[in-house]
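Missing here is one protein chain; the remaining ones are kept as they sit in the complex.
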Amino acid sequence: MTKKKRAGIWQRRFSKPVNNDMLRFTASTEEDVCLIEYDIAASIAHVKMLRKQKIIPGRQARSLIRGLRQIRTEYLKGKFRLLPEHEDVHMNIEMRLQELIGSTGQYLHTARSRNDLVAADLRLYARAAIAKLIKKIIMIQKKLLESARKYKTVVMPGYTHLQNAQPVLWSFYVLSYVYRFQRDIECLQYALKRVNISPLGSCAFAGTTHAIDPDYTTRLLGFDRFADNGLDAVTDRDFLGEVSYICTQIMLHCSGFAEDMILYVTREFSLIELDESIATGSSIMPQKKNPDVFELIRVRAGNAIGNLTGLLSMFKGLPSAYNRDLQETKKVFFRQVENTFQCLDMSDMVIPYLRPQKNIWAEQENIICATGLADYLVQKGYAFRQAYDMIAQCVKESKGKVDKFIKKCVNMMKIKEEMIRSLIKPKNAVKAVKSKSGTGPKQTNQAMRRAERLVRKNQQFVRQIRTSSAAV
Amino acid sequence: MTKKKRAGIWQRRFSKPVNNDMLRFTASTEEDVCLIEYDIAASIAHVKMLRKQKIIPGRQARSLIRGLRQIRTEYLKGKFRLLPEHEDVHMNIEMRLQELIGSTGQYLHTARSRNDLVAADLRLYARAAIAKLIKKIIMIQKKLLESARKYKTVVMPGYTHLQNAQPVLWSFYVLSYVYRFQRDIECLQYALKRVNISPLGSCAFAGTTHAIDPDYTTRLLGFDRFADNGLDAVTDRDFLGEVSYICTQIMLHCSGFAEDMILYVTREFSLIELDESIATGSSIMPQKKNPDVFELIRVRAGNAIGNLTGLLSMFKGLPSAYNRDLQETKKVFFRQVENTFQCLDMSDMVIPYLRPQKNIWAEQENIICATGLADYLVQKGYAFRQAYDMIAQCVKESKGKVDKFIKKCVNMMKIKEEMIRSLIKPKNAVKAVKSKSGTGPKQTNQAMRRAERLVRKNQQFVRQIRTSSAAV
Amino acid sequence: MTKKKRAGIWQRRFSKPVNNDMLRFTASTEEDVCLIEYDIAASIAHVKMLRKQKIIPGRQARSLIRGLRQIRTEYLKGKFRLLPEHEDVHMNIEMRLQELIGSTGQYLHTARSRNDLVAADLRLYARAAIAKLIKKIIMIQKKLLESARKYKTVVMPGYTHLQNAQPVLWSFYVLSYVYRFQRDIECLQYALKRVNISPLGSCAFAGTTHAIDPDYTTRLLGFDRFADNGLDAVTDRDFLGEVSYICTQIMLHCSGFAEDMILYVTREFSLIELDESIATGSSIMPQKKNPDVFELIRVRAGNAIGNLTGLLSMFKGLPSAYNRDLQETKKVFFRQVENTFQCLDMSDMVIPYLRPQKNIWAEQENIICATGLADYLVQKGYAFRQAYDMIAQCVKESKGKVDKFIKKCVNMMKIKEEMIRSLIKPKNAVKAVKSKSGTGPKQTNQAMRRAERLVRKNQQFVRQIRTSSAAV
Partner (left out) sequence: MTKKKRAGIWQRRFSKPVNNDMLRFTASTEEDVCLIEYDIAASIAHVKMLRKQKIIPGRQARSLIRGLRQIRTEYLKGKFRLLPEHEDVHMNIEMRLQELIGSTGQYLHTARSRNDLVAADLRLYARAAIAKLIKKIIMIQKKLLESARKYKTVVMPGYTHLQNAQPVLWSFYVLSYVYRFQRDIECLQYALKRVNISPLGSCAFAGTTHAIDPDYTTRLLGFDRFADNGLDAVTDRDFLGEVSYICTQIMLHCSGFAEDMILYVTREFSLIELDESIATGSSIMPQKKNPDVFELIRVRAGNAIGNLTGLLSMFKGLPSAYNRDLQETKKVFFRQVENTFQCLDMSDMVIPYLRPQKNIWAEQENIICATGLADYLVQKGYAFRQAYDMIAQCVKESKGKVDKFIKKCVNMMKIKEEMIRSLIKPKNAVKAVKSKSGTGPKQTNQAMRRAERLVRKNQQFVRQIRTSSAAV
């Protein structure tokens, strides 16, 4: 319970010195490092507005802006450190400003509060994070498309319930992930609409008696619009939840892909060869070649679910306006975003190493093609359920032996053996698929071109997101 | 381990009878009740497409449609029950169809799979749920706006950290929730874009050799577009996660409101009178009047977080294409949606009972107005931090006694006592607020009109969502 | 907003009729069905104590007990229904009692509150649930041990990172789950210590001026001890959390087992034959035989995580003593317990169907035995890392071809080919294991006997848990 004289602005308010441990516990300076550049940008914009509105004199304003820019320079040079005794990024900057420009620094906090300021900082951070996430996902999409092109003709088994279901093209399989990730990008685009709103000018929550022009700050910072209600503006952390949710979705997609790869590189599946450059060994079993990197991608989704849940639990039952509980939400949010960056980087890194094994499997008769055979019977006039039943009977009676199965089919369906043999070769079964979203080579080629167009659109979109805060 | 001959379509495939307990465990007939009407609609659309494409003959198609409509009629009359021995809604309908129209029923499942069908059903359900959620939220927004209008002039303390912070208008406070709920509606609108996509025509996942026209089914069912990749289309349950997330956000908003109300109706806060019509008593303490309904609204957010977490954990690490794990996600999703409906209904019900207490508080000098006083000093030429420091000093020295505080201020700031007294009356402090998103009466009035326009737009939007599946 | 005269005890307290919708929303009668028998038992015990302490007259007490027993009889006959207008199980029983025995029923609620009563009910429920969970786990342990005995000599590959690691006995593998479940039982045993405490006699939380004897009620209900502090006693729901956590642990164990089985029954692994009695088919792919039941066991853990998270979120930040939020915790807790019962029943049902495939694999040289070879080299005098390196080199150079590997080894290690061939046959490698917790046949046999003793102890323990509440 050591105590210490209060630093900076609190000394006038309180008679007693502050408990030093409390200061250490409650300071957010560790996580606030992520916000420094945004806090400076928001402050500069705010000062420009105060000057324009003549709320503070021009000379003071110029001095403030100069001071803030100097702090930015110090930060970029790694010379600006946040001190816990000044609680957070906002007071640290205000204090440093007073060191740099003297008592003029006392003008900075006019007509604003830490409540609207931290909300603005977080929104600028989230906007930049969205742009970065989209860029990383685009990288993955491009690598997936490359793989799809490279191994265009490879046919592999498709699974449901992890059982052999129908043959598919590797490119068709890979495209399914391009589309999953496309949904993530779409979600991020819409989230941006809720992120990119300015709370600056709401002050503590009730507004101010000063004749501020929040629309001006909004424009300077590249926000889409100014928040309508100050109480909502400073309380609202929904955007942290929404972006954290999308991060979880992204990592769930990565985890599904990783699970597939872990299975496909097993000796038993042997669909993908695990490249040694991304494999690890055992400390005791000399023969091992392990897909650790995929396991680590898979598990990240667990971390993501935890962060999201933690964040939402923090929000539950909070009364209106700012509560200090919100400080902890920053920490979890930054962790979630960083976690996602890493998970995307790992996923991006491994894709070029994936080599689907070209094997003779696709050329040999296989019961996995039973559905195509049923469809053929339908085209010959059977009702589908009838066709299904006949084949099911042959499967049962042949106990899964393919030659016996063919013989049974020939007997039951009065179709020539060559025809059946041809129909149930995976390569042919894939070629026979005609439907638009199916695995047929032509359809898959078209889908690849559509996917490439989507990626180009994504690139155009992301270029328009303002991420630099230096411009202010 | 009782066993039973396999019902319906499986008998040809398997040599052994099915274990009866397994059937009971694995059937989804209990939750699938929610999908009956959508499954019928999707089936009718599918049959119409098969007929148009000449994949099944016209006579059979007409018979199938007639049968499906009859099942719909039975369902609406409460006469169609799902039997666990037929596993799920899809097989139940196919089996009933065969009872009704004989072997023609065997044509139904041509060029489709339960995989694309259940995805379509769920999307139709989710679309209707979104419409219903938006409607319920609009109801709440309207009641909140009524309350804002009714108690337009009531001034109350605003809180941060649950400490008296600044005075606000009741209408300003209430509006903050209108905007929170507006975000929920916006999120639901965007989610609809990801929900309203047709997977029907993806079959098991690989597509089909039949010349289907999935765009036609898409149009018939009112979907926006057809899914691009069949493997993704049958695996994708992101929309369940997204809608469940938004439901959680909605309930978090409700929980914040409930927490406020629980506090405001305490004897200690006494800001709201708890109407006896929505109060409950104690079994042992005769004097009690308890706000149980608000506690039950508050706690629902906990349930929501749990459902969301459960759902996301289920998705984690699932391999590609359909896995039976997805069955459990339906159950949790329906529970989440129903939970939200109830929570919104409760919230809607209580709003008209909320009567902010008109008290003399707003007319009396109060240190809660200290920020307005600081702003006044700034307008007189002080730097904000200087003004802040002076007032902080007066607060400290007067130990929070308002008369002593006024005296200290008069001495220190050389302002007339009347002026200070006037500035720190909550009513006046509220009136002095000029900023756009602030609590000033004029600004709040304008905000109310903007909010009313938003509500009207919401109503227009929701009217356009197709929810009936009878039309098919 | 229909309204209704207040039923029963509240009519004297409130001037206004109650809002009917609120009644419907807030009633817990649906979930309270689980508590009826425990509420009656607790009430009878309470009345007996009141009589002993002469707090109520003997005649009244006899009448109350008679009435309560009659309600129990009605309940067991399915004739006692909980009405939402009486809020919960407690008031329903009090109201029914007044119907049955007239105004004497008004004596029932002396020196108690719904707060201590519901806590007592929940603890009696949780105690019975623990007993039931242990019994179900014992069933599974016994079936696992049966399987271990039945397929005692089967050797299969053991995996790490899902890659072939070392050969193991099926019985050794199966035993690992016996031990996992043993931990669950141990956790449940300790949880019982925290569950089996009587809160009855704490009243609302502050105690009572009546000269009650809570130790007597404690004994009558078979609780271990009386709670020390009334405020804690009525607030405490930790035991719901703890039991829910253990349920989650149980289902995580089941999910691991299910995951193994899903892998082992794939065509690719083919370690276990999926019995047709517990397999399901596809609606479109006639050849499919799917392990749905295992997927449904696997996914339950997701549900469990969700329920637990939901419960804990509900607890977060609740102020002291009873809050109505606690009502919702009952619902989630009952759901969690029922969920676990089902998951255990499913797991129990499938075990006898698991037939490990006896194949020739165990008799053939296999690089999976590389570790045993390294240990052999160590016994010949090499440092372990040296031995490891030599073998690693041979693996690399032979690219995993076993014959080439053997040749390389012979060259490098100067050991006879027969010796190497013998060492790397899985069957021999398993036999060579000597360590206590290892897969050696002798060790595994001993472990099986130890495990059987544990199961017998479990059975003894569970017999001593009092689950019947009829005795009161």
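List of remarks:
Letters A, B and C mark the chains as written, and numbering starts fresh at 1 in each.
Quick note on the criterion: a contact is a pair of C-beta atoms (placed from the backbone, for glycine too) under 8 Å apart; a residue touches a chain by one contact, two chains touch by 3 or more.
Remember, predicted model here, so these are calculated numbers, not experimental data.
The hidden chain makes contact, of the residues C:V18, C:L82, C:A165 or C:A362, with C:A165.
Shown as candidates are A:L97, A:C254 or A:M314; the residue that touches the absent chain is A:M314.
Checked against the full complex, the one of A:L97, A:C203, A:C409 or A:I465 touching the unshown chain is A:C203. Touch with the chain omitted from the figure is made, among C:L83, C:L100, C:M139 or C:A321, by C:A321.
Touching the missing chain, out of B:R12, B:K316 or B:K436, is residue B:K316.
Where chain C meets the missing chain, the touching residues are 9, 12-15, 55, 60, 94, 103-111, 115, 158-162, 165-168, 172-173, 175-180, 183, 186-187, 190, 193-194, 201-212, 214-215, 226-233, 235-236, 238, 241-242, 245, 248-249, 252, 255-256, 258-260, 263, 298, 301-302, 305, 308-309, 312-313, 315-324, 371-372, 375-376, 378-379, 383-386, 388-389, 392-393, 395-396, 430, 432-440, 443, 447, 450-451.
Residues of chain A that touch the chain left out of the display are 1, 3, 9-10, 13-19, 21-22, 25-26, 87, 90-91, 109, 112-115, 203-204, 275-286, 288-290, 292-293, 295-296, 298-311, 313-314, 316, 323-325, 327-329, 331-332, 342, 345-346, 349-350, 352-353.
Residues 160-166, 262-263, 266-270, 281-282, 284-292, 295, 309, 312-313, 316-317, 367-368, 370-371, 374, 388-389, 391-392, 395, 400 are the ones on chain B that touch the missing chain.
Following the convention adopted for this analysis, only the chains that are shown with their structure count from here on.
Across the assembly, the chain pair joined by the most C-beta contact pairs is A-B. Work out the mean CA point of chain A and of chain B, and you get 23 Å between them.
One finds 35 Å separating the Cα centroids of chain A and chain C.
The mean-CA centres of chain B and chain C are about 32 angstrom from one another, to the nearest whole unit. Among all residues of chain C, those that touch two or more other chains are 281-282, 284-286, 289-290, 292, 295, 309, 313, 316.
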